[in-house]
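One protein chain omitted, others in place.
Right, chain A next:
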Amino acid sequence: MTDTLFAQVLDEASRADPYPLYAQLRRTPVSRQGENLYAASTYRAVTALLHDPRISSDERKSRTGAGALAASGRLIEDGDERRPGFIFLDPPEHDRLRAVVMRQFTPHRIRLLGRHVETLVDELLDRRAGQTTLDVVDDLAYPLPVTVICELLGVPREDEPRFHVWATALARTLDPPEGMSEEEVARAVSAAAELRAYLVELAGQRAAHPRPDLLSGLLTDASGDRMNPPEIIATMALLLIAGHETTVNLITNGMLTLLRNPEALALLRERPDLITPALEEVLRYDPPVQFRTRTTLTDVELDGVTVPAGANVALLLASASRDPERFPQADRYEPLRQDNQHLGFGGGIHYCVGAPLARIEARVALGALVRRLESPRLAADPPPYRQSASLRGPRHLVVEAARVT
């Protein structure tokens, strides 16, 4: 089964440009891609499945237990101390945990963070002022969301190098396991254990001395449906990884797209207010999360294909957002696109909790890059990519400029 189209998507050789493969996959909206593995590729099929109660996010319910390792039990040993984060759970448990987190994402917290994002972006770019090169990833797109998520959650920034390693190892597990080596699996398993141990200790500190952060908020939540300690740890691990591994790609994919589309870049230099639709178009055109894997709870018929109960289904969000049946000129980056109901943040009950925060960070970061890079151009096209196929983005994005102002 190594040469199915989806296997080719997973292959690192396709990382820089999986979109032609998605175009081939869309010829069959729902297709079999391996032993117990299916892919949904069109906008219609993916949106239908995102909203379908016959589809589960809990891959422990899969017949083969394959799919994302993060939920498969290899990282989560049975017992009441360890459990999946809520994106790997179904209603009603998912709904309860998500609601608790949503209560912590108060408009007040988001506003405070938003103000802080502006300062952070300025500080990070000031470090490169006067230079003629900049790595979008190392200099801005990585440190910005990491600092923000640490602040939000209440994780000390100075511990960042430690969980950077854990987050990278764990992000890989969102890909189907076929492409992972035993060594990578071992790394992910130990990363999960270390991250949990770290968070348990931190939670102990915050429980004793609460601060105005989310971890303290979860620990001191007095409502009837509050999380128990293992749920808090699982949720923290989830948010930490999600905050690490997604916004970095959104900012970097956005800058890469703008550098490849000089008219769009010029337009934004002239009309900085257009960054909002331009960013939504990045979320459609080159989204940070390419696909998510789900499991069928019963036989599901879609577009003439019956996906049997217990099968894994890859919902190809990035492919759906490039579907020409839904988006005219789907393969073109059009920063002024109007009707843009992309799937960049997913859809249905698992729609990205951090979307408002991601939008603020990416808007400010891209706005500043557009403004402060004089005559920028790519040092290498395509740039080198990180390994993950699901959370896809460049490892580095070196830009040469006349000057960073």
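In the analysis below, contacts are C-beta pairs under 8 Å (C-beta built on N, C-alpha and C of every residue); 3 or more make two chains touch, one makes a residue touch a chain; residues count from 1.
We adopt the following convention: contacts and distances are computed from a predicted model.
Note on the omitted subunit: UniProt lists it as "Reductase C-terminal", one of the names in "Reductase C-terminal", "ABC transporter", "MoaD/ThiS family protein clustered with threonine synthase" or "Multicomponent Na+:H+ antiporter subunit A".
Considering the full assembly, A:T298 is the residue among A:Q131, A:T298 or A:T405 that touches the omitted chain. In the complete assembly, the contact with the undisplayed chain comes from A:P53, out of A:P20, A:P53 or A:P328. Within the set A:G114, A:P230 or A:G348, the residue that contacts the chain not displayed is A:G348.
Residues touching the missing chain, restricted to chain A, are 47-48, 51-54, 56, 58, 90-92, 95, 297-298, 309, 347-349, 351 (touch as defined at the top).
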